[in-house]
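Just one protein chain is left out here, and the rest sit where they should.
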Amino acid sequence: MSLVHKKIDLFRRKDRVIKGGGQKAVDKQTALGKLTARDRIVALVDANTFHEYDLFVEHKCRDFDMDKKQLPGDGVITGTGMILGYPVCIYAQDFTVAGGSLGLMHARKITKIMDHAIKLGIPLIGINDSGGARIQEGVDSLAGYGEIFYRNTRASGVIPQISVILGPCAGGAVYSPALTDFVFVVDKISKMFITGPEVIKTVLGEEISMEELGGARVQTEISGNAHFFASNELECFHQIKRLVSFVPWNNQKKAMSFPARPPKHKYDIERIIPAEPTKPYDVRDVVNAVCDHSDFFEVQKHWAANIVVGFARMNGETVGVVGNQPLVLAGVLDVDSSDKAARFIRFCDAFNIPIVTFVDLPGYLPGVDQEYAGVIRHGAKVLYAYSEATVPKITVILRKAYGGGYIAMCSRHLGADFVFAWPTAEIAVMGPEGASNIIFKAEIAEAPDPAAMRKVKVQEYTDKFANPYVAAASGHVDAVINPAETREYLIHALEISTHKNESRPARKHGIPPF
Amino acid sequence: MSTVQQKLQELKEKNAHVNLGGGRDKIDAQHKAGKMTAHERLHLLYDQGFYDELFRFIQHGSTSFGMAGKDLPADGVVTGLGAIRGRLVYTSSQDFTVMGGSVGWMHARKICEIMDMALKAGAPYIAINDSGGARIQEGVDSLRGYGRIFYYNTLLSGVVPQISIVAGPCAGGAAYSPALMDFVIMVKGIGKMFIAGPEVIKEATGEVISAEELGGAVVQASHSGNVHFIARDDADAIEIAQTLLSYLPANNTEDPPSLSTGELLMIEDEELNRLVPDDPRDPYNMFEILQRIFDPGTIFEVQSHYAKNMIVCFARLNGRVVGVVANQPAEKFGAIDIDASDKASRFVRFCNAFNIPLISVVDVPGFLPGVEQEFGGIIRHGAKMLFSFSAATVPKISVVIRKAYGGAYLAMCAKSLGADRVAAWPTAEIAVMGAEGAVSVLFKTDIQNAPDPKLKRRELIEKYREEFSTPYMAAARGLVDAVIEPKNTRAYLSVALESLRSKRDLRPQKKHGLIPL
Partner (left out) sequence: MSDQQHTTLVIGDRAYETSLTKKFKQRKPYAPLDPKKVLCVIPGVIQKVYVKEGQRVQCDDPLFLLEAMKMQNDVLSHLDGVVMSIQVQVGQMPAKGQVLLEFE
């Protein structure tokens, strides 16, 4: 046969596979607002940069009539491409082929591309859209999942791993996204849960829909399993591209540099903090007032909103930002916000991203439910994460920084490289009201007018301690700066920290609280 | 000018003074409360009561709020080193008789110095907590103190074992130090840990609860999972610490202390052939199996009150220390839930950091279903087990006793997560899901079209079970390297463990992995 004939044959073979499960199945997906697997990849990567591998892989199962079934690509598309000029390894499950179910060869395709990502040191993106294990393949699918989880773990902290949930992701399958660094979900399309509504109905008698149990809103707002919420797939891809621009290829590199741009004029940093100390403000305004082009990319926006985490650029370089949010729960630290912050800090540390922390919190959220939920264990994670991090750590104390909250928010004592404080900062062992109840207890009790005495004592304490100068006097704060100087100070501190080298005692790994 | 004799006398007097801590009266009050003093605890902890105390003449430098001139012997904490069963261990023991054991800067500095020494020497560190909390009079300096302690706890994490004994109050930020350490032992009725105490909570939320109910030993051990061992009293707490240490290496470059004679005792135990009930729905006590596999009397359970559906313990096999993770079918059906995941994964991480081989004993029907579990983030938390086992580079051996379904089986260290050896009993049921669920999917049409669907379904379930809920499917694919007779389990494990002693497993270079938190 001539080359021409062979080329035609190749074209025909490719064409058969590329059609996936067929037009009818594709139409079903479209009706739900879902793109096909291949279209998703094409929409995500730069034009004409997707190279597909293992297109012709076929399953080998002979049980349960499987030998009669032809499954194009065994239900998953794998390959490499570029996003914003970045190389990435990518896979997308094809729901039109046997419901995107995972069998032996399907898993092999995925683990192969994962191995590539680790060896090549490039980010891994997994688009999940699957009914779960291919039961017909029994233990083979189970083992397949195991191999994937093992590689997610191997890759963890080596290359950034992104999971996109664009369909069902149930049962054991959800663990792969859980082991990755960032999970993207889309309203009404993503469904993530370990045990689905049917099992819950059978075992517990409770009725709940897939959406209510593990839809995008639940995962971003309640359980904290997802990091980004989009209303449709295209918006999701836009978010992914944005994220990729902030993170490095692998843990030996730094993230891409961009040209530095000043913050937008509309953010007047001196007008953000209210005069009244009990009034809130949006800490994101502060972030936007100092970062390049006021372009703050928030992560896990809808969960544990009392702390804000996300990426931004200072002078063109990526930084990770952590900030207490006075707008929500007065910016306290609690179980969820501790988990959120600690995980983000550790990601930044693993990938050479400096951390900038903005502090304004009254302390921890009191409550029996917090104690029983283990706020001790969870709160400790933040202490651990900050202490462990060897990337440049710069802290700006905006307002309240009392007691344990002060320590936890990257104080000098946890190894912050630079600590700046605004004139509005109040660094004290506790707030004036609380302190008065303890330190001046006797005086207040013995006074002729205790209420008036209390007021006097609170004012006394406020005047003496609710400021940054006592801490500055002991060198716990490096400089008290004007808000307008913040960007300048941060940029300078970050620039001189570029080659920061801090070692830790040799060990396999630390043991953070769980 | 004083003579040399006078100077010697001066030293004697100073020593005597510091030894008394807060004074006779305070010591009596301590005893009355059922507590030992800081010194008494160390005396009991160290061999022959001997320990070398360091920094005993430290003095605070604070002058505000009436602190000027206040005499606080050893600034409220006794720090030192000595031998525990012949091995070097560093300790800090807070002195409640000195200003309530409150933590000021110098107090904290002493603790950090001792931790730094432990780090450099590669020796374990024990902290005995008995303190009213931050010394408010020292203001931000006391915060600095706590911050430094937390920093050092993190520095030491995974390098030397850290054990915390809570023998008194440990409230507010102070509670974070035990949480950052590896094991927490709390004295029942006396030790208490909470971030916000009863008064603070009452003011903030109106909830009324006692200190004991909020953060006492029982609650912390069984409900919140912050405490690993409950002790009856100080003496018991110290004994627990000593026993625990006997299983641990001095630091992460060493192997755990071995009592091996070089001989492998491969005892056959017929009883094991009879332990698993015929009816797969019947539970049994997993400890009955564990006790017959490991060296007698060596099982040392950790967090026995928490997530009882998962057992984690140290044990010895032919004198060698192993870390054991096992499901407990008699509790919550042996299923894995959020608490069980946290318990198991942290234990696995600890064993991995300190070169302790892991043995996993499996009988798990799945993850515990429930809306509460889903909303609570079982996805994140279950993933920790997968991560911990996958990331572990110590020898990993698994024995599948009975149920081993789906993701829950993977989480108990299946072959694909890197288990070095996997053995299964003939009673093992290794499958991607239970027969009922599988049949519903695979034979949907067959059942619908049958004359008697219910009967057909039952038949198919039975057939599927016979064929698939066995160890042989997995064995055929090499996911299980041996199907063994239960009575030979000890022999199998002995050989496996011995052959893996020199295991080397290289991983890609990284600062640290990103386990889901």
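Miscellaneous remarks
Just so it is clear, A and B label the chains in written order, and each chain counts residues from 1 on its own.
Going forward, a contact is a pair of C-beta atoms (placed from the backbone, for glycine too) under 8 Å apart; a residue touches a chain by one contact, two chains touch by 3 or more.
Because the structure is predicted, anything quoted here is derived from the model rather than measured.
When the full complex is taken into account, the listed residue touching the unshown chain is B:R281, out of B:R281, B:K454 or B:R504.
Within the complete assembly, A:A305 is the residue of A:A305, A:V382, A:A493 or A:I511 that touches the hidden chain. The hidden chain makes contact, of the residues B:G216, B:G323 or B:P365, with B:P365.
Where chain B meets the missing chain, the touching residues are 200, 203-207, 209, 213, 280-283, 329-335, 365-366, 368-370, 372, 403, 434, 436.
The set of chain A residues touching the chain not shown comprises 203-206, 221-222, 278-280, 302, 304-306, 326-332, 336, 362-363, 365-369, 372, 402, 430-434, 437.
Assume only the chains that are shown with their structure count from here on.
Separation between the centroids of chain A and chain B, computed from CA atoms only, is 28 Å.
Chain A meets chain B in the complex at residues 64, 118, 133, 135-147, 149-150, 152-158, 171-172, 174-175, 177-179, 181, 192-195, 199-200, 203-204, 206, 208, 213-214, 218, 222-225, 251-252, 339, 342-343, 346-347, 349-350, 364-368, 370-377, 379-381, 383-384, 387-388, 390, 403-404, 406-407, 411-415, 427-430, 435, 438-439, 465, 470-471, 474, 476, 504-514.
Across the complex, chain A is touched by residues 65, 119, 134, 136-144, 146-148, 150-151, 153-159, 172-173, 175-176, 178-180, 182, 193-196, 200-201, 203-205, 207, 209, 214-215, 219, 223-226, 252-253, 342, 345-346, 349-350, 352-353, 366-367, 369-371, 373-380, 382-384, 386-387, 390-391, 393, 406-407, 409-410, 414-418, 430-433, 438, 441-442, 468, 473-474, 477, 479, 507-517 of chain B.
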